[in-house]
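Quick one: this structure, given as structure tokens, is what I'll be asking you about.
Just one protein chain is left out here, and the rest sit where they should.
Each chain carries a letter (A, B and C) given by its place in the written order, and its residues are counted from 1.
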Amino acid sequence: MQVRVKLFAAAREIVGHGEVAIELKEGSTVGDLMEGIFGRYPALKEMAGALVFAVNRELAERSMDLQDGDEVGVIPPVSGGTDV
Amino acid sequence: MQVRVKLFAAAREIVGHGEVAIELKEGSTVGDLMEGIFGRYPALKEMAGALVFAVNRELAERSMDLQDGDEVGVIPPVSGGTDV
Amino acid sequence: MYEVTEKPLSLEGVVSAITRRTCGAVATFVGIVREFSRGRQISYLEYEAYPEMAIAKMRQIEGEIREKWEIEQIAIHHRVGRLGIGEASVVIAVAAAHRQPALEACTYAIERLKQIVPIWKKEVSPDGSYWVGMGS
Partner (left out) sequence: MYEVTEKPLSLEGVVSAITRRTCGAVATFVGIVREFSRGRQISYLEYEAYPEMAIAKMRQIEGEIREKWEIEQIAIHHRVGRLGIGEASVVIAVAAAHRQPALEACTYAIERLKQIVPIWKKEVSPDGSYWVGMGS
């Protein structure tokens, strides 16, 4: 199956693309998907603990099963800073 | 001495003028001034209990002494209604 | 930054007049003439002010706000005269570095304006007209 991964902000800059299509085994989870991506982008892995994920535009746990055609958003960390 | 009386809204409509100049005895108070006006405008007297007064644009008690040249604002009642 | 005017109010004009390079937030409130008031259909409103005292009271409100919140600029423009439905009667804008003081000060300003600023309106409706005072 294939999923579309959308990356934003710092995550997008590390990967170099805002969107990538990735082939996965049936039954893969968000966590499985991300392990594959982290393997290729160690700098992204460094912020792994702070990333959250959206599947089809709703926040999702890493344990969530993916389906063919899903859109997975990689949501970079919140800064915690407040300026306005 | 002379004071300028400014009237607004319902009070202005009753008196027929937004501003009148009134001659007063030395030592007159806001209350004395208003008694004279109420004598001429009974409809204004009907709302007397709800009126408040400003002397030189600051709220003032009826017992306040007036000075020559003072500006007395006659502030009609608050409706109590709220629309916005 | 206070005005009591017969001319139509410009929200954009008020906001750009008070925004500085140090401002990250502008909160505004616009009061608008509604079709209905207190259950009556409105034809139009007539606003009347005690302009000099209204401006003085707006300044007082600014003073109260500056004691409570860190804001940069505040503007209060109130229209007087005849206003049709959909027209703005009051525009309040507060600019601040941060959003919380801007929003809180704006809310405070409209509450205090209703309490202490001598502006009245006459609601003209098909079945008569009614003066509505400060506090409404």
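Following the convention adopted for this analysis, contacts are C-beta pairs under 8 Å (C-beta built on N, C-alpha and C of every residue); 3 or more make two chains touch, one makes a residue touch a chain.
On a predicted model such as this, the values are computed, not experimentally measured, just so you know.
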Of C:Thr19, C:Ser43 or C:Gln60, the one touching the omitted chain in the full complex: C:Thr19
Contacting the left-out chain in the complete assembly, out of C:Lys7, C:Arg34, C:Lys68 or C:Arg82: C:Arg34
Touch list for subunit C against the chain that is not drawn: 10-12, 15, 19, 21-37, 85-86, 97, 99, 102-103, 106-107, 110
Hidden partner chain, residues of subunit A it touches: 6, 8-10, 12-13, 54, 57-58, 73, 75-84
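The rule is short, and it goes like this: only the chains that are shown with their structure count from here on.
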Whole-Å gap between the CA centroids of subunit A and subunit C: 47
Distance from the mean Cα position of subunit C to that of subunit B, given in whole angstrom: 25
Gap in Å, rounded to a whole number, between the CA centres of subunit B and subunit A: 72
Subunit C, residues touching no fewer than two other chains: none
Where subunit A touches two or more other chains at once, by residue number: none
